[in-house]
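All protein chains of the complex are present and in place, except for one that has been dropped.
Chain naming follows the written order as A, B and C, and within any one chain the residues start at number 1.
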Amino acid sequence: MTISSPPSDAGVFISARGISKQFAGVEVLSDVDLDLKSGEIHALLGENGAGKSTFAKILAGVHTPTRGTLAINGKQVDVGSPLNAQRLGITLIHQEPISFPDLSVAENLVLGRSQDAVLGRVRWADIEARARELMDMLGIRIDVTRSMRGLSIADQQMVEIARALDSDARLIIMDEPTAPLTPKEVATLFEIARKLRDEGRTIVFISHRLEEVRALCDRATVFRDGVLVGTEVVESLNDDDIIRMMIGRPVKDYKHAMEADIGDVALEVRNLSLRGAFQDVSITVRKGEIVGLAGLVGAGRTDVARAIFGVAPADSGTIHVAGSQVTIDDPSQAIELGLAFVPEDRATAGIFGTMSVENNISAAVPDKIAPRGFIRAALERQLARASLEQLKIRLASLRQPIMELSGGNQQKAILARWLHTDPSVLILDEPTRGIDVGVKAEFYDMIGALAAEGKAILLISSELPELLALCDRILVMAEGELTAEVLRADATQELIMQAAVPRTGSHAASPNLMQGVAAR
Amino acid sequence: MTDKISTEGLSASQTATGEQPAPKGAAELRPMWQVILIRPEVMTFVLLLIAFAVATQLSPFFADATFILESATFYVEYAIIALVLTLIIIAGEIDLSPAAMMAFSACVFAALFKLGLPIGLAMVASVITGALMGIFNGILVLRFKLPSIIVTIGTLTLYRGLAQVLAGDRSISGFPTWFIGIDWKYWFGVPIPVVLFLIATVVLAVFLAFTVTGRQIYQIGTSPEAARHAGIRVQRIKMGLFVLLGVASSFAGMLTASRLASVRYDMATGGELQMVLMVMLGGTYIFGGRGSIAGTFLAAWLLIVIATGMNVANIQITSQLIVMGFLLIVSIIATNAIYARTQR
Amino acid sequence: AQDPVNIVYIPKNTGNPYFDSLVAGFEDACKEINCTFSQAAPATAEATSQIPFITAQIQRGVDVIAISPNSPDALNQVLDRARSRGILVLAVNGDLVDNESHRDAAVLPVDFTKTGPGQVELLGSMIGYEGEIAILSATTDAPDQNVWIAAMEDSLENNPKYANMSLVATVYGDDEPQKSTTEAEALLQTYPNLRGIISPTTVGVAAAAQVIQSAGKADTVKLTGLGTPNQMRPFIKDGTVEAFQLWSPYNEGWLAAHFAVGVKAGEISNEVGGSFDVPKLGSVTILENNVMNTQPELTTFDSSNIDDFDF
Partner (left out) sequence: MSRFFNELLHRREAGIFLMIVLIAIVVGFIEPRFISVETLRITALAIPLILIAAMGQMMVLVARHVDLSIGSILAFSSIVAGMIFRDMPELPVIVGVLVAIALGAALGLFNGVLVVLFRLPSIIVTLGTLSLFRGFVFLVSGARQVDPQFIPRSLIQMSQTSPIFGIPWLVIIAFVVAFVTYLFLDHTRLGRQIYALGSNPVAAPLRGINVVRVTLLVFSLSGALAGLAGVMYASRFGYVNPGITGVGFEFTVIAAVVVGGVSINGGVGTVLGTVLGVLLLGMVSVALPILGVSAFWQDVFNGAVIVLALLIDRTVRERSIRAMAEARSTA
């Protein structure tokens, strides 16, 4: 890897002091002090939900901090709005690329850029010419007059990057820009980032990939649970240091779960395909087994889970539950077959936000609370109370709207809902996303206990340590295809990452990866 | 089997217990009086009391139970539909076509009767027509995933047009005497349409509040995604509601036919606004998930009192239009504000 | 003396200038004779819109309900109830055709059987009793218009004077300005030899006048019909329309008020064949079906007299 040039000695461009942010009373950033220098590439690191994006958005005027101040070149500023941030020379490449699907690529590039009068004329020819130039610079071949709708996430991300390049911004924040990109695109991006740094601009680079940080960044700042843990020169850190800073304890503390008595096949899917989402996916999960599904964001894991559960059924392939082939076109059928699914998008697909906790818990088992079609409040209360104790859900009242609970407790309530159906197969999609560390540990306990009870568990997670710790077997997906199957004994983060990163051209797993693949 | 992951330094599992106020995220409960009093239905009830007092002041002829009940017969046709519409809006959809469905199904009824069909069969045909129109709305909204509010603006024009094509501008009459004048027949001293409205209110209120399907209607409106994930048959329930609305519209159409002893294509023109107004005024949340039959029931009486009061006080229709439009907007804003307030 | 007779008038809808004049007739009458007057108008002329108003008036205990009904039959029930409470129910300006038993009497402007022939004669005189003519009516089932149209067809067919006039089309503008306009335009286009149009409805005749004016065809296509002077004044002044007809809505109100007060005071007996005197109108006879007319013939408005009227 190339050694980054040392940070230039130019002064501090922007400094944050005591930045804090609350969402709905929950503090997600507390007292962040950070100086970003001109001419440096500064990495922001941290687990999911650590607050990196939130901090970036505060710098870019998307969020206003609850407390704290920002100063540019020593002068205190009130960023206030994205427009104002742009005037101050700050540009943000969002984690989820922003696109206006009905507008052309070229227009997406310039939208909001110009400071001209709003009734000023739009010079289409100039805009398109400039857009082509930028696309050439980034080495992407997109017709800039086509509409944004239908562009791949990667291409959308490149358009966002092109947008940032076109500005004369002094501070460019890139929030996980490389997640969807191919290695070649990443290389181009890095080249450009270095050029911008050498022009004296400040670049903030957010990524979960340590090797990228190592290759590109001068300094790194680590966040944990909304608190800035430390800022170091990248060269002085090794991976273990960084991970320890990120998770607050040495890596070794994650212990592998023990081999367990694994029973008959509970769920088997064969050659499942859904056009535009995933192809030819085959998964087997046995009783008492925890099977992990790893992959980068957008790899198609959620789509697979939704297909199995009948939310968005697959086009082809078969599903077998407890040995017999079944058709699942609707979640209600899946539930009858003993499947349960904790979706990743808790806010929209999990909870009934404004309804009470007990209503949420009883949602999947109407028959248990309404023996003759009429709901009996006492039964419902009893049911919910049992879950409170079992899962240690913390709340003020069962009649409280569930949205008033913390994320972790909401997730527990969803899990409680499914446990009442007494499922034989549990599909958990990012069950610990957005949950604080303490509750995460509780979840690990629960997942282990459920497997011990003989339930078959399919665990989708983007947190590799979590998968490594819990799973008996880990399947890896990239771009809608299974690329590897790794036994616990062989599993390492590197092996999984290699299988998860999309390869340009072919999806064939590399030979040395194949060695790690179990032949089951 | 799996041994516990060591979670050194984390003591969450030890500290956590039962219903203790939790440190993070578990917000304080609102005081009970707030939960009870700050509800849109309470606002409706208060408005009803005020309207009653004002109407009594405005005209000495107003406060007369017989008169109010008699006047109610014109509005309960809409109110019965509004009750079903409440369910649809709670489920997160809307239907603006029921007034037109009333007209078309009533025209089908009258036209078939004129063709010599026995009146019973004509009534059945009318109900089937109502159901079919409901299914058509349902298919457009559910199968083709079109936004219900705009689709039903289309179908409201369409159904009204069909009524006009079918019945022309003639009014069709000549129904047997037993069919005519249901509003002048009484059960327990109350006009039958009003009794029917009361029965519908009780049945639907029980259905919505105490049955599983009722609960699921709220869940669907709160989050259709989550409802589907929880195994609730979202499409089926919504389709059922659209059909129910079509059937209710057909019933209301026949009530109107009986009251007027005649049917014309322009029956209930503009009635959709009144129905939506009743639902909104009753505190049902326009975005779905919240609302109650009781609210719509109260709102229906509120409208009856306001309209009757203004009529009997000889207040010009111009002011009445303004009062209605104003009420609709204010009620939506108030409901919205109340729900926004109780969001957290 | 006796308590004044409490009269309420319910027009078809509010904002209709025609009824403003009718109301004025009532008001002026009640300044002179023993009655009090009020009106209550629904927003739309839809069939049922008058019902709540009638009920409210019954509750208010009025003595007389005068109404220009929006439907010939939808009001039967509620009017019966008004009558059972001793309220005198008068149909004014339009009758409950075929349901006359549900009101006590009707005040109509003229003998409607004479309206159709009168219009044909007027148009005939403009076009020299020769050529193609068309009718632009209100809605297909408008009862009064249909009676008039039937009479027009009858005259055209049976009266040798009109042998050279041929009715080529009867179209309906639904009393909507937009539809009436397109229908009138379509007439001009479809029948290039059209010599005249009769539009026995106020909305229609105004729309047709506007169309003829726009098309610049005032010389070739003659228009007449039933319209209000205010509505038609500009077209008379600029020659687009030579003459049109109507009656005096004012007199309808005037007559209805006198009749109502007379009946309530027991001075007039509401019996067919009876007659009574009304100031300014002279002797009025109660005709078959308890119908009274305010005038024997239609009034014809043209440039010579139009400025004498304001309604």
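The criterion applied here is as follows: a contact is a pair of C-beta atoms (placed from the backbone, for glycine too) under 8 Å apart; a residue touches a chain by one contact, two chains touch by 3 or more.
Quick caveat: nothing in here was measured; it's all calculated off a predicted structure.
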item	value
For the chain not depicted, the shown chains it touches	A, B, C
Candidates A:12, A:71, A:153 or A:446 - the one touching the absent chain	A:153
Candidates C:36, C:189, C:269 or C:285 - the one touching the absent chain	C:189
Chain not shown: contacting residue from C:24, C:43 or C:97	C:43
Where the unshown chain meets chain B, residue by residue	140, 144-147, 149-151, 153-162, 164-165, 168, 273, 276, 280, 286-287, 316-326, 328-329, 332-333, 336-337
Touch list for chain A against the chain that is not drawn	62, 81-83, 86, 94, 98-103, 107, 111-112, 114, 116-122, 124, 143, 146-147, 149-155, 275-277, 279, 479-480
Footprint left on chain C by the chain that the document does not show	13-17, 20, 41, 43-45, 140, 171-174, 176-179, 181-183, 185-186, 188-190, 192, 203, 206-207, 210, 213-214, 216, 230-235
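Going forward, only the chains that are shown with their structure count from here on.
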item	value
Interchain centroid distance [CA atoms averaged], chain B/chain C, Å	40
Chain centre separation (chain A, chain C; CA means) in Å	75
Chain B contact footprint on chain C (complex, rising order)	14, 38, 40-44, 46-48, 51-53, 55-56, 59-61, 71-74, 76-77, 81, 139-142, 174
Chain B residues within the chain A interface of the complex	1-13, 16-22, 24-29, 210-212, 215-216, 218-219, 222-223, 225-233, 289-290, 339, 342-344
Contact footprint of chain B on chain A as seen in their complex	24-26, 248-249, 253-255, 257-261, 288, 290, 309, 311, 330-332, 334-335, 341, 343, 345, 348-355, 359, 363-364, 366-367, 370, 373-375, 388-389, 392, 394-397, 400-401, 403-409, 417, 436-439, 441-442, 444-445, 447-449, 451-452, 469-470
